[in-house]
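With one protein chain held back, the other chains of the complex are shown just where they sit.
The chains carry the letters A, B, C and D, assigned in the order they are written, with residues numbered from 1 in each.
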Amino acid sequence: MTDWLEKHVPKLVLAPSLIAIFVFVYGFIGWTAYVSFTKSRLLPKYDLVGPIQYEKLANSPRWEVALTNLAIFGILFILFAMVIGLILAILLDQKIRTEGPLRTIYLYPMALSFIVTGTAWKWILNPGLGIESVFRDMGFENFTFDWLVNPDLAIYTVVIAGVWQSSGFVMALFLAGLRSVDGEIIRAAMVDGISTPRIYMSIIIPSMAPIFLSSFIVLSHLAIKSFDLVIALTGGGPGYATDLPATFMYAMAFSRGDIGQAASSATVMMMIVTAIIVPYLYSELRPRHD
Amino acid sequence: MKRVALRLGLYVLLILFALYYLMPLFVMVVTSLKSLDEIRTGSLLSLPREIDFSSWGKAWSSACTGIQCEGLRPYFWNSVMLSIPAVAISTLLGAINGYVLAQWRFKGSNILFALMLFGCFIPFQVVLLPMAITLGALKIAGTIPGLMLVHIVYGIGFTTLFFRNFYVTIPVELVKAAKVDGAGFFRIFFSIFLPVSPPIIVVTVIWQFTQIWNDFLFGVSFSQAGTQPITVALNNIVNATTGVKEYNVDMAAAIIAALPTLLVYVVAGKYFIRGLTAGSVKG
Amino acid sequence: DPEAEVLHWWTSGGEAAAVKVLMEEFNANGGTWTDMPVAGGGGDAAMTALRARVLSGNAPTAVQLKGPSIQEWYEEGALGNIQDVAEAENWDELLPEAIQYHLKCDGEYCAAPVNIHRIDWIWSNSDILDEAGIEPPKNWDEFNAAAEKLQGMGILPLAHGGQAWQDATLFEAVAVGLGGPDFYRKALVDLDQDALKSDTMKQVFDQMRTLRGYVDDNFSGRDWNLATAMVINGEAAFQIMGDWAKGEFIAAGKEPGKDFYCSSPSGGAYLYNVDSFAFFNVDGEDRQAGQKLLAKLTMGENFQKVFNLNKGSIPARLDVSMDEFEFCGRQSNADLNEAIDNGFLLPSYAHGMALRGAQAGAITDVVTAHFNSDMSAEQAVEQLANAVAASQ
Amino acid sequence: MSNALKKEMTSPSAEQHILSVENLDKSFGSVKILKDINVAIEPGDFLVLVGPSGCGKSTLLNCIAGLEKATGGDIRIGGRSMNGVSPKDRDIAMVFQSYALYPTMTVGKNITFGMKVRGVPEAEQQRKLNEVATLLQIEHLLDRKPSQLSGGQRQRVAMGRALVRDPQLFLFDEPLSNLDAKLRVEMRTEIKRLHQTLGASIVYVTHDQIEAMTLATKIVVMKDGIIQQVGTPNEIYNQPANMFVADFMGSPSMNLIPAQVEKVGGTAKISITRPDMDDIVLDFDREIKGLTDTRKSVILGLRPENITDSANQHITKGQVADCRVDVVEPAGSDTFVVTNLGGKQVTARLNADAQITAGETANFAFDLSKASVFEPESGARIA
Partner (left out) sequence: MSNALKKEMTSPSAEQHILSVENLDKSFGSVKILKDINVAIEPGDFLVLVGPSGCGKSTLLNCIAGLEKATGGDIRIGGRSMNGVSPKDRDIAMVFQSYALYPTMTVGKNITFGMKVRGVPEAEQQRKLNEVATLLQIEHLLDRKPSQLSGGQRQRVAMGRALVRDPQLFLFDEPLSNLDAKLRVEMRTEIKRLHQTLGASIVYVTHDQIEAMTLATKIVVMKDGIIQQVGTPNEIYNQPANMFVADFMGSPSMNLIPAQVEKVGGTAKISITRPDMDDIVLDFDREIKGLTDTRKSVILGLRPENITDSANQHITKGQVADCRVDVVEPAGSDTFVVTNLGGKQVTARLNADAQITAGETANFAFDLSKASVFEPESGARIA
């Protein structure tokens, strides 16, 4: 009995979390998928009516915009947050005397509720109030930075604010990773005549592959769920030019009382996520002989 | 000479980044120190004509968050009581899950891990309703434990991810040695793995604490009068739909609401230590 | 003893002071008031919370709800009934008929009104107007003429915040002003396809395009109160916004009718937004008693006056003395009574009085997309008709 | 399960063995690392595993410890099958080749951790710690972290971790490789003492031939995951089972000289070619397996110490021959001389002060009493 217990301890330890995940994630995904085939409005209803919600979704220009935006935003956001986070982590790793304060400065955006920072960003990015006007006041008459009010470019301001908010955490993740690399290996590389940038490029960063996975997951999660960011910065505007699936879903589910539509969009979202994440997870986690 | 220049460039770069990060904070602090009048009439980004701390006091103790005008203060403890246990539990669960998934692999463990990760992507908007039904069924709707449960469940994926990916880099020889020394599953975890974990614990705590402390959606949905977290109060202060907007109080409130998180960053930051595993094994 | 947990989103200083009156009365009558404020997104956040509460079987006693959503919740079987209080207090007499409609579920009261907001206001800076020699515009032609003149003088005519709901606010004011009450009702209340596709609707979109020309370049995402501040500071001449904008003027020390003017472009029509408390099914005598008491007090004369003095709106019941109200409030009340008489009292679509969320949202999507792009009026009309059809 | 039943189930042969490895196979992926390993040791045995780098010694230890799952076969410790028994229940102590010290624990904690886990009383832990620390000369390091130690110090801590325990079986994986000669001798003595006084059973991997020879009661020679020979040090040294063992053990290694053998009137005659000279013909008086009257190619295995200068009076049974000296290598206490026999460089060990010069001819004495003879193709010993 105790033998059996001991042998299965790892599985037993994992069990509560797994059960929770199965109920609260997969159960709920199933629930959502089911509801997406109903005509639920204010509250969920459980009479199946077929794929009408999906048809409606397919015809919605707003949903199309939201998906396009997600692609633009997701790619740029993940890329920049990752690169900036990594750069910052590496820079901070150079025995910087003021590391503590700098680290906090890079990290603090995470701490601030975007409901309010969104307002600050809105002012900064607003051509009439922020950077553009400051530069013009300084004498650069032709300086323009009006992405916020340009329907075609507004999504990029969401990227700027998103990167601002999240890259600090990515930095923290990478910093923790960097700090766990065996120093002896770095010494060996130094003696091998390798320059510091090269050491990072070829030795340290490759050994942090798991950290990349972590930050990728975190960032794509943030990208997919970015909600406050858009609501506070652009409110989805101009028009619905900066709508994202998350804001679309929220609007459908709660402002408009169209839960069926929200569920169908969520289901489509999950399918897209599956299409992107599953191959990635497979390549990262497939059994290797090491 | 080249080194000095390099070093200088390094600091310049770091400071430039710092400026980018500080810009919105600057706007917020400056605004919080202005009077409402000045905000209404002056340039939003200029320095205050005269510094006025009253909005800070107001945000903390007398801004209206509803009928009560007691500022953020009453909600602060709700958030503390919610986040500390929730962070602790989800971090611990993540650590032990990560430990299993990294060092005690069994058949299918990678698939289970992938399933957990995939769970990170479930949109919260769709979770709300079934979750509400579930919490109601469990009779913990509107309570702090109920809210804690929600945060823990949706935090596990991330905490597990962080720890697992940290622990895979720890040489298996250490586990081997401990096994031979007679240590069992938990002993190895507490004696060997937890002590090397400070950097990742810090990262996880930063993540979880930030997520839970700053969460609004779950907080507003699964709380009721008396259990509302600070973000709901902040939101109530900031988000007047048809009322007069007091930007100075908003900004001050936002900064105040973020102070505990900032404190966590500062305190936890110390544990970004270098080289915990160095010297353990050859190879 | 009566108990009430009240979900609402009146959280700013003035609003809080306004509801507080109700709480005090409630408590004075032996009740216990538990406040459950959730601000944000014009009530979206509160609705989110409400849904979770209802689904978890833990509905609040009373909820700030308005318009068709009251009926929607009723259809979901979530609402209770306060008909006995209404009968005892004679609500049918005290309330305009159009407004009674919103408060009744299957002919019986299930919600109590607190106020009437007027949406279709043009706020204007008196200094600018006086200097330019312009009267506060009373219809869209006058508005356009004034705007042209101001533009010629280098003054920004219209302060506007580019958020979807503000665009919609503009839109409905244009619709009612250009098309008249019948058109408005057909198009935006009854969702009549012919009206939606009509030439009038094209004109409405054309006027929207014209208005777009009176707005500065940086309007996107601007909060409504910043737009108001532009008028207050003389950076712009007009703003089209509900009567809550008045609060900003007054907070800045401006006097209605003197430092700023209020006028309506709707030609006698009146777009309203009525806030009300809906009463959900709850267990326990205390809470049910709380609902009754709350319903009674909400319609109380004192509360209706004090609340609306604070809030900038006007009382829902018609028999409250307007003496203590300022100029624009009195104007609003007068216009209201006139509109009732003419049958020109219209629910605001932009503020969720006319349509279900999904339908209103579909219209807003088109309106804001049109306003923020170079979409032609024809395209807009077509999209509008399609979107509305799809949302039903 | 009753004890009686348990006894019945364990095979009788395994019962007297403290460790028995039966038909063990181990693969990493598709690569077979261990092939059909069979070894058994009795209580108190000191088994030394030797073999070229990468032949699978550490893997075998890992399998015994339960740290790697064998692909096939069975391992029994104390008569009990270890199938599914976790390492911590196998009652073993192990020193890892890579040390595997716990990086966050001090040296003292590293050493006492195992005892603490097993619930040894605090006082006893301290006593043992002090004892072992003194033995290993690391008393002054007990409060350091592993990262603050030198290589040899780390290795000693790794030793300490095993030595404080009192298990059924010790597994040592090259535990002395990073120590200086003096310390190594001391440690060797300590391990020998441990083995003799406590009667501990030990499996020991080493590359040091002297260690192997002086410590072992039994040596296992492995190559490419296959056991080549199991025997006492003396057997391995003097009667190597095949050319690989002969070549591998002993330093400098055994000379493997191609030769011809032929039975001439009852005794075997071995003839070895020399460049520019007549063949040497030596009598071989032991029996050579499969030898017929026909001339046959063999490999003659002769250790350097069995080829000396003929002046050495100790060579009694020696047969002498002149050979040309190619190289002279003085090496402290000895002089090594290389000559060409059978087309191969052959090393002879002479006294340090032997008077000999490269290029000249010298008279060597060949002692064939300890010589081995191998089959050239299979490499197997035939005498």
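Going forward, a residue touches a chain if its C-beta (ideal position, glycine included) is under 8 Å from a C-beta of that chain, and two chains touch if they have at least 3 such contacts.
Small disclaimer: the values here were computed from a predicted structure and weren't measured.
From the set D:S53, D:T197, D:T292 or D:T357, the residue in touch with the chain omitted from the display is D:S53, counting the whole complex. For the options D:T71, D:S86, D:Q126 or D:S177, the residue in contact with the chain missing from this view is D:S177.
Check D:S27, D:T214, D:Q319 or D:N340 against the missing chain and you find that the one touching it is D:T214. Residue-level contact of subunit D with the missing chain is found at 28, 50-54, 56-59, 97-98, 148-153, 155-156, 173-174, 177-185, 207-210, 213-214, 237, 247-248, 250-253, 303-305, 311-314, 331-333, 349, 351-354.
Contact between subunit A and the unshown chain involves residues 182, 184-185, 187-195, 198, 202-203, 206-207, 209, 289-290.
The criterion applied here is as follows: only the chains that are shown with their structure count from here on.
Of all chains, the one whose Cα centroid sits at the greatest distance from that of subunit C is D. Our note on geometry: subunit B versus subunit C, Cα centroid distance of 38 Å, whole angstroms.
Mean C-alpha position of subunit C lies 94 Å from that of subunit D. Between subunit A and subunit B the centroid-to-centroid distance comes to 15 Å (mean Cα coordinates, whole Å).
Counting partner chains per residue, subunit D shows two or more touched chains at residues 86. The set of subunit B residues that touch two or more partner chains comprises 128-129, 131, 184, 196, 216-217, 235, 238-239, 275-279.
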